[in-house]
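One structure below.
A protein chain is absent from this complex, but the other protein chains hold their places.
Then we have chain A:
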Amino acid sequence: MSARNNSPSSRHTYLVCYDISNDRRLRKVFKICKDHGTHLQFSVFECDLNPRELVQLQRTLKEVIKHDEDQVLFVSLGPSEGRGDRVISALGLPYSRFDAPCYVV
């Protein structure tokens, strides 16, 4: 059985960091990332993605960035479920992860 099916949840957490040399493209990349994850810092997003969403995000970004000038890094932090705040810790301003079972507004 594949690893995907053994994990309790199929989403993994990724740290998505980018370096974009052009302001226009930067804004586009920012907007795309905002649709897929939480904005942590300048140029750093925390995205919970399943394999399909990862491909989707990469595909969208691929079409925007200039491949010989820009760079987007994907750092996999492992399965989102149960990872909690253990992998990321913060100095200074607090880092907190949304962990409620549902959204109530």
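The rule is simple: a contact is a pair of C-beta atoms (placed from the backbone, for glycine too) under 8 Å apart; a residue touches a chain by one contact, two chains touch by 3 or more; residues count from 1.
Going forward, contacts and distances are computed from a predicted model.
**Q** What name does the UniProt record list for the absent chain among "Sugar ABC transporter permease", "S-adenosyl methyltransferase", "Oxidoreductase" or "CRISPR-associated endonuclease Cas1"?
**A** "CRISPR-associated endonuclease Cas1"
**Q** Which residue, A:24, A:52 or A:67, contacts the hidden chain when the whole complex is considered?
**A** Looking across A:24, A:52 or A:67, the contact with the absent chain belongs to A:52.
**Q** List the chain A residues touching the unshown chain?
**A** Contact residues on chain A toward the absent chain are 1-2, 5, 7-11, 31, 34-37, 48, 50-56, 59, 80, 100-105.
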